[in-house]
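Sharing a structure here in structure tokens format.
For this depiction, one protein chain was excluded, whereas all remaining protein chains were kept in their positions.
Chain lettering (A and B) follows the sequence in which the chains are written, and residue indices restart at 1 in each chain.
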Amino acid sequence: MRFSLGEIADLVKGKFIGDEQLQITGVNSLDKAKDGDISFFYDARYSDQAEKTQASALVVSKELEYFPGSQIVVENPRLAYALLAGLFVPPVPRFNGISDRAFLHETVSTGKNVSIYPLVYAGEDAVIGDDVILFPGVFIGDRVKVGNNSVLYANVSVMQDCIIGDNVVIHSGTVIGADGFGYVPGEKGHVKIPQLGNVRIDDDVEIGANSTIDRAAHGTTHIKRGVKIDNLVQVAHNVVIGEDSIVVAQAGISGSVDVGNNVIIGGQVGIRDHVSIGDNAQVGSGSGVHKSIAEGEAALGNPTLPPRLWLKTRALIERLPEMNKKIKELEKKLSSLKKKDE
Amino acid sequence: MRFSLGEIADLVKGKFIGDEQLQITGVNSLDKAKDGDISFFYDARYSDQAEKTQASALVVSKELEYFPGSQIVVENPRLAYALLAGLFVPPVPRFNGISDRAFLHETVSTGKNVSIYPLVYAGEDAVIGDDVILFPGVFIGDRVKVGNNSVLYANVSVMQDCIIGDNVVIHSGTVIGADGFGYVPGEKGHVKIPQLGNVRIDDDVEIGANSTIDRAAHGTTHIKRGVKIDNLVQVAHNVVIGEDSIVVAQAGISGSVDVGNNVIIGGQVGIRDHVSIGDNAQVGSGSGVHKSIAEGEAALGNPTLPPRLWLKTRALIERLPEMNKKIKELEKKLSSLKKKDE
Partner (left out) sequence: MRFSLGEIADLVKGKFIGDEQLQITGVNSLDKAKDGDISFFYDARYSDQAEKTQASALVVSKELEYFPGSQIVVENPRLAYALLAGLFVPPVPRFNGISDRAFLHETVSTGKNVSIYPLVYAGEDAVIGDDVILFPGVFIGDRVKVGNNSVLYANVSVMQDCIIGDNVVIHSGTVIGADGFGYVPGEKGHVKIPQLGNVRIDDDVEIGANSTIDRAAHGTTHIKRGVKIDNLVQVAHNVVIGEDSIVVAQAGISGSVDVGNNVIIGGQVGIRDHVSIGDNAQVGSGSGVHKSIAEGEAALGNPTLPPRLWLKTRALIERLPEMNKKIKELEKKLSSLKKKDE
């Protein structure tokens, strides 16, 4: 792959300094870049490396006097890096066509240019979109739809009737659409509440490895456009996660929780059932959410508190022995004062 | 499927009002029910919908004057719903017989009417009971027994010598019988303690997706009749979980823990090794259990406290800054009082 510096400047919306026709063939760190590479400089700690770099061009946050090559000045170099590295990222390894060692039910419909590895299973009336890649061990249940350009890595299981959008990535071992967890105590043990709904995952969602997203009891567990979910995350039945929200590893979201757009849920967070988390809210890692969190609020701790109060209380918890001592001293002084007084 | 209202009233043990011979063909919510459906009304918030419902019959907690159709009055409508919805639930999708794309060792014994999908593996001397369904990617180790009418969903792994009872459901990605985690520090790194036992799962157990239940070091890790385990739960070696207990998602139960009958363990709970949890005990979600919990007790927090004390302490933690301020004020006042006194 090669791109002109002009094309690259357009992509990252940067101010351009130098040779627009220069051909760029790779992205690399300052110390490893070689002729043809573009690199990044925006952290003063690496100025030594910037002075010696062999890169042909640099993305910078402000113009660099001493660099002899071309430069692109951008406001957000991290974003520029992500965009640019995305240009040169090696493509997902593809199997050429549909393996005859895969098992597709005769009613499965497949789009153009699919890549279906050996040891894939797809059930009755499943629909696989264009350019989809299914890795070995993927299970596609009956009537599942997988949108265009989506990638399901090894040993992913998608149970019957679930819907997956376009440009979705699901990492290995993740389970979409297992039964939600619901029982009613009966005379002879627990009676299962049938889980009759499904899971719908909208476009541009990415889900990490070994996560679980349960089907709804009725209706749909819904992961909306652009959501990013990390590894080992639990999403229970009837949860809705709004657009562009982020859920970090090992978080657990209980049944019927409503998560807004652009929310960030930290690692190992637990959220109890039926609460709602407003748009743009942020929940710090390790927190236990027992009640709803308003739009734009941040919350920390178990149970959650506003971050400032949490910080204060945490500091005071460490000083509890001291506080306790002071109380005892006060009691002593007061009682001796009282005696004197009498 | 169709059932007479009489049959249904028997099932849910309800008081019957109306036409016993009425044929019911489905269960639906009040607003979606149509002719032939039975629906449920027990929450005053939905009385608008109850007035307009097209359902042919209703399950109610007390007789509804204005409803023209048949009614069944029950004490516990949620239980009635679970029982009734179970009648009409679509059956687990089956593969017709044993796929020639599955791999069964020649010594495997299979019962009547099994459904073994493509891409299943079953090892030496495995025994598969009647009506069992094994989904694609299921691994059945040597000498494993799977009881009648059990369902193992996609990519479940059951390691050698483990025993699974009748009517057991194991959701996708779950691992039964991996080695327990035990090492002794040796001269050159850790020496593994061989894990020579197995896992036994009794009848009517359901286990969620991507959970792990380790084999015992010696003897058996034992999940007893009727236990329900959610997703991403860790059950370590030599744990015993008593009948009808419930373990919610992402809980972790350390080695040799003894859990009684009818216990409820909340989501993300951690239980340290070798403690016991008495019958009917309840551990709140997110708790860290450092010592045994007596029969019938409830416990919350990390480390756990009785719920009332936990609530009090939680409230006071939020007020620590205020308490600290009061102590400082008391110190000031007392010292000024003292000065005056002198």
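Keep this in mind: a residue touches a chain if its C-beta (ideal position, glycine included) is under 8 Å from a C-beta of that chain, and two chains touch if they have at least 3 such contacts.
Everything numeric in this text was worked out from a predicted model, so none of it was measured.
Undergrad: Which of A:69, A:137, A:182 or A:255 sits in contact with the chain that's absent?
TA: Looking across A:69, A:137, A:182 or A:255, the contact with the absent chain belongs to A:137.
Undergrad: Of the residues A:165, A:197, A:226 or A:278, which one touches the chain left out of the display?
TA: A:226
Undergrad: One chain isn't shown here. Among B:38, B:119 or B:283, which residue touches it?
TA: Per the contact definition at the top, the residue touching the missing chain is B:119.
Undergrad: Kindly note down the residues of subunit A that lie in touch with the hidden chain.
TA: 29, 76, 78-79, 81-83, 85-86, 89-90, 93, 99, 101, 117-119, 135-137, 153-155, 169, 171-173, 204, 206, 208-210, 225-226, 228, 230-232, 243-244, 246, 248-250, 267-268, 285-286, 302, 314, 317-318, 320-321, 323-324, 327, 330-331, 334, 337-338, 341
Undergrad: Where does subunit B touch the missing chain, residue by residue?
TA: Residues in contact with the chain left out: 103, 119, 121, 123-124, 137, 139, 141-142, 155, 157, 159-160, 173-175, 178-179, 181, 183-186, 189-194, 196, 210-212, 214, 218, 232, 234, 236, 250, 252, 254, 268, 270, 272, 288, 302-303, 305, 309, 312-313, 316-317, 319, 323, 326-327, 330, 333-334, 337, 340-341.
To be clear about the criterion, only the chains that are shown with their structure count from here on.
Undergrad: Roughly how far is subunit A from subunit B, centre to centre by C-alpha average, rounded to an integer in Å?
TA: 27
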